[in-house]
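Here the complex is missing one protein chain, while the rest keep their positions.
We call the chains A and B, going by the order they appear; numbering starts again at 1 in every chain.
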Amino acid sequence: MASSTPLGNRKKPAFLPKTVSSQLIIIILLLVGDAAVGWVISQFVSLGYTPLAAAFFAIALAVNIILLVKKAYPLRWMVAGLVLMALFTIYPILFTVWVSFTNYGEGHLITEELAIQHILEIKYLPEDSKAYSWTAFKSDSGDYALWLIDAEGQPYLATEGELIAQPVPGQAGIGELDADGIPVTIEGYQRLNSILAATDPNLSNILFGQEDKTIQVRSPQEAAELVQKYVYDPERDVMIDQEDGTVYSNLRGTFSSPTGEVLKPGFIANIGLENFKRFFVSPALRGPLVRIIVWNFSFAGISLVLNFALGLLIAVLFNDPGFPLKKLIRSLLIVPYTVPALLTILVWRGMLNPELGVISRVLENLIGWAPPWFTDQWWAKVAVIIINLWLSYPYFMLISSGALQSIPDEYYDAAQVDGANGWQKFWKITFPLLLVAVGPLLISSFVFNFNNFNLIYIFNGGGPPMANTPTPAGHTDILISYVYNLAFSASRGVDYGFAAAITIVIFFIVGTITLIQFNYTKMWEEVSENV
Amino acid sequence: MKKILYTTFALALVLVMGLTACQGATPTEVVETQPPATEAVVTEEPTEAVVEPVATLRIWADDTRTPILQGLAEEFLNEYNVELVVEDLGVVQDIRSQVIIAIPAGEGPDIYIGVHDWLGSLVDSGLAAPIDLGEKAADFESSALEAFTYTDGNLYGMPYATENLGFFYNTDLVPEPPTTWAEVLEIGQQLQDEGLVQYAIAIGGDPGYNSFPIQTAFGGYVFGKDENGAWNPDDIGLDSEGEIAAVQWMVDAVNAGLMPETTDYETAHAMFESGDIPFLMAGPWALDRIRASGVNYAVAPFFPDEGAPFLGVQGFLINPFSENVLLAQAFLTEFIATDSVMEELYITGNRPSAYSSVLAMTDDEDLKAMGQAGANAIPMPNIPEMGSVWSAWNNGITLALTGDLTPEESMVDASTQIRDLIKGALVGMVNLPGSYQSLAGCGADWDPACEATGMTEGDDGMYTLTVDLPAGDYEFKVALDGDWGVNYGSNGEQDGPNYTLSLAADGTVTFVYDPETHLVEFTVE
Partner (left out) sequence: MSEMDKKQKPFKSQSARRKISIGVRLIVAFVLIIFSIFPILWVISASFNPTGSLATQTLIPAHLGFGNYQQLAASGDFPFWRWFFNSIKIAGITSVLSLTITTVAAYAFSRFRFKGRKTMLRAILLIQVFPTLLALVATFLMISQIDDVIPFIGLNTHAGLILVYLGGAMGLNIWLMKGYMDTVPRDIDESAMVEGATSWQIFTKLILPLLRPILIVIAIINYISTYGEFILARVLLKTSEQYTLMVGLQIFAGAQFDQRWGVFSAGALIGALPIMVIYLILQDQIVGGLTQGAVKG
């Protein structure tokens, strides 16, 4: 890629010499912008969003260079697009690359920091410690008192640092007891029901009673003499159970004991090339891959040819200014493109339904047989291709119509003089020139279809299933839907790390093909340079 | 001409900039034009009493539950000065995918609605907090609470509704429901001969779940249970005799022309509604449409041959990273777990309630029948391994129905797929996890998946591993497939005691594992 530096004529870009004042305005604007971005970056850093801060910094740096260095002048034309692309296209790609080296996925969704925080909050009730039901009272100054009743029905009154056993109504401002044995009033305090008490998010952190046996609110029902269950040792990256001393060490994102006990939750951890290995090494996963790749390429290729051919045909046929009703015809032909595919794929699904669908019923009445669109692998493939044709030809019709306008009439005039017929003109002039403009889009369309997840997923979820495969797979599954099933539903919940690894593998496959095809577009580009 | 174009282009630019700039103002604008309860209340509040809500509870609910919860917002605000913000995420099933993205990013709600079989991955990922219902627990159906209890013994959700398939029959065609599956086909055959129906029965959706009462009637199952009554992911019943017999029954029905080979929700329901099939297994979610179709039907209070459906339980879960965990708990136990709210959830939701007093007064005949038929329902396993089951299970049955494979082939294949998926990439690994591992190139000790101590298989079928170790006392065990699920101790027995190894001086240890006896011998040089 890097070797392909530009050759072309090194014509100097022509632009008016900038006046001093306009230069100054640019610099001032840039300074203001830099200051703003600097502030944003500092905020990101203070919040701990380091990767995002780094991305912003790199982008800001690039923008400064583009705007200040004269040689980068052409890039100024695209600076907005580049910034957005870097942020919303390239950053997610880098994220994917990072994820592919981790175990990120269900079971390992949060950071180690959050997981530790979570585990440290786990408390336990030591033997011979007591649990109580509680009622909160709050003083005007915001201090809490808890009226506790233990399992035997004995009442206690606890404040921070003090525990009164056997409080008696009438003493210490304690008012009458209600039917549940809870005082209706305590002087200087207001009685709260459990919801009101819980509106203070801090309540569960308050340590009531004496220091050696503090009582904490654990739930709306219970307060107890709780002790923190685990301690974290950052030196060894282990969790130690306070109750029995078990040491849980960090095994790829899960604190695990020597006997295989694990602490929930797990967290995101770097697991190196594990995901890639899993994909390449495990025979279970490689199983149906070859068949899926073959179908994936055929589907994308056939779709491309058909969709483009039909779109172009329509564009050429009705491009004639004198053609009757052409406006109406073109408008009707664009309709499939305007209704969301989400809906129309489902309509197709309904129309092809073997028992009730209109197409199946009509065919059965006419010829006594309807293709098993959902249960036979070949007919399912045909159905997918037909639906994709229906969904996509208007796109090519639009593009071809637009691109046809770029072909100057002079060429046709010249051809006319040479006595070429319509067919020859099409293949000699229209088609090659059209490819100049739409060539790259053909590649992109191939790629789009290569990854056309929505169509497959909504229409039949990749079905019908393949027999005798080591992993669940379907005959119309394309790589991306197969990966989706593997990584998102067929294994233990969502596995982003694995999905990311396969995504990258797919990228290398498709990227290589794209680059190979690109060599053809280079040829087309040369045609254009001569124009 | 050119000028016009140029100016329109420039104008468009300016316009766009302007529009994006006012973007930030939209939410406030919304409050004026949108009168729904929550927001309106919040904005009006300051005029009567300038009290800021002391807290906000954000709830993610599905389309059906959202209006009910929203209806509680005003009361809750007035009574406790706590604001309720309820966000509608559409279908219950969609909430999960949003939760697993949002909570880790710190954008999760305080409370969300979920289904009990998500527990495995939610708890393992730290996305659900334990809930203590206290005395209120007695107000709930015990089966619903059980479903929301995870293997660690904690309750992670407060249930409000249950759902399971029911056995629907067309009362115009069949006066009394059949009691055996054989009878189902007999009746179907008879009606078909009379030209009244197309098929006897159709499976109304993914075949694993939707034909489960047939599978259980023949003795099929997904996961067995261990001695403590917990799901045992090592015991997969999809290639059991009963399961294969059940699939064989379905295949026979297809071959006899009494069941379509497609297992599509729309197809099956539409055919039942139009009288083309006399029998259908459908859930409470389909009640509205079946009733609207006008077909005369009843729900049998049992399944033929006492088949058991899967039980799904919906409930409220709490985000453990919420700042208001205690408040969320109090809100659920004090405000939602009441007769009136539970009744409203039942009426709107059209599902049997998980709240005993509301369930007792259920007067909907269909729901009652479904509840009776589901008395022996099996809660969908809530362990994460269930995620590996669905695709393979559905594919297995489908392949048998379409005749691509025999029932036995396809169900054995499906079970193998599931076992491999559960074991993951390390299937086949023989490892010696122990206290020596961090000295042998592993990141930590006692790691059954550490590659550095993975044993290699020799030509003689024995597995060997050689490590250099400094002097010291060590312990280890044998573990298969990269986890502790199958492990052997020094007596060659599952979960047996550790091997001990004492080195007086630094040395090279060679371990040899015999897969027949499950014993390890080691020699020191």
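The definition used in the following text is that a contact is a pair of C-beta atoms (placed from the backbone, for glycine too) under 8 Å apart; a residue touches a chain by one contact, two chains touch by 3 or more.
These figures come from a predicted structure and were not determined experimentally.
Chemist: Going by the contact rule already stated, which one of B:Asp62, B:Asp124 or B:Glu344 would touch the omitted chain in the full complex?
Modeler: The missing chain is touched by B:Asp62.
Chemist: For the chain not shown, which residue from A:Phe57, A:Phe95, A:Tyr124 or A:Phe276 touches it across the whole complex?
Modeler: A:Phe95
Chemist: Can you say which of A:Gly153, A:Gly245, A:Pro324 or A:Gly368 touches the chain missing from this structure?
Modeler: The one listed residue touching the chain not shown is A:Pro324.
Chemist: Since one chain isn't shown, list which residues of chain B touch it in the complete complex.
Modeler: Residues 1-2, 5-6, 9, 12-13, 15-16, 19-20, 23-24, 26-27, 30, 33-34, 62-64, 87-91, 94, 98, 101-102, 105-107, 265-267, 269-270, 273-274, 285-286, 288-289, 292 of chain B touch the chain that is not shown.
Convention: only the chains that are shown with their structure count from here on.
Chemist: Measuring from the mean C-alpha position of chain A to the mean C-alpha position of chain B, what distance in angstrom results?
Modeler: Chain centroid spacing, chain A to chain B, equals 22 Å.
Chemist: So in the complex, which bits of chain A are touching chain B?
Modeler: It is residues 106-111, 114-115, 118, 133, 193-199, 201, 203-204, 217-222, 249-252, 256-260, 264-267, 274, 277-278, 281-282, 284-285, 350, 353-356, 374-375, 463-472, 474, 485, 489-494 of chain A that touch chain B.
Chemist: Note which residues of chain B are touching chain A in the complex, please.
Modeler: 54-55, 80-82, 97, 100, 103-104, 120-121, 123-127, 131-136, 152, 198, 260-262, 264, 266-267, 270-271, 320-321, 323-327, 329-331, 333-335, 384-385, 387-388, 390-392, 394-395, 398-399, 402, 404-405, 409-410, 413, 416-417, 420-422, 424-425, 427, 433, 435, 443-449, 475, 479, 483-484, 487
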